[in-house]
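Rather than the whole complex, this shows some of its chains in their spots.
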Amino acid sequence: MQIVKVEGSLQCTARIEGLKHVALRVLQTESGSRLVATDPVGAEPGNWVFVTSGSAARYTAGDFEILTDLAVCGIIDHWPDKE
Amino acid sequence: MQIVKVEGSLQCTARIEGLKHVALRVLQTESGSRLVATDPVGAEPGNWVFVTSGSAARYTAGDFEILTDLAVCGIIDHWPDKE
């Protein structure tokens, strides 16, 4: 699972039905690139979170039919390199 | 899910049957490399979109038998770094 920082939410119009009504977050990786993930946890901008990928991501919201490949798993309280 | 920009469509002849008649888009990543994705959304050149990978991609067009590993999920309306 990757460690990333939450930047904000994502607004999009033409969206496949397979994403249903889950919240989408824009995340920044340690190397500075950006990713989009579904968020069943309710992370806020500035939070450090870890994300799971692949088919595991689709189960995180309790619904395998959500067509994500990346989902927030937890908000990190303490992580040696955060400060 | 990755954030990429649509460049255009892809023309190809010898194509496996498993891709059926879905539209194929050429996409450019933030780092400048190119990818091909199926597009059930109808994205236009210049659009910023996000794409899902793996088995989730095959469900986006409602047909698991489409042998893609990358599919457009939505067109981004607003994204902090777009401007």
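By letter and in written order, the chains are A and B; residue numbering begins at 1 in each of them.
As a working rule, a contact is a pair of C-beta atoms (placed from the backbone, for glycine too) under 8 Å apart; a residue touches a chain by one contact, two chains touch by 3 or more.
For clarity, every value in this text was computed on a predicted model and none was experimentally measured.
Asks: With 2 identical chains placed here, what is the total number of copies in the full complex of this structure file?
Replies: 5
What we mean here is this: only the chains that are shown with their structure count from here on.
Asks: Take the average of all CA coordinates in chain A, do the same for chain B, and state the distance between these two points in whole angstrom.
Replies: About 20 Å separates the centre of chain A from that of chain B.
Asks: Tell me, which parts of chain B touch chain A in their complex?
Replies: Per the touch definition, chain B meets chain A at residues 1-3, 30-31, 40-43, 50, 52-57, 59-60, 71-81.
Asks: Once bound in the complex, which stretches of chain A touch chain B?
Replies: Chain A residues touching chain B: 7-8, 10-16, 18-19, 26, 33-37, 54-55, 57-58, 65, 67-70.
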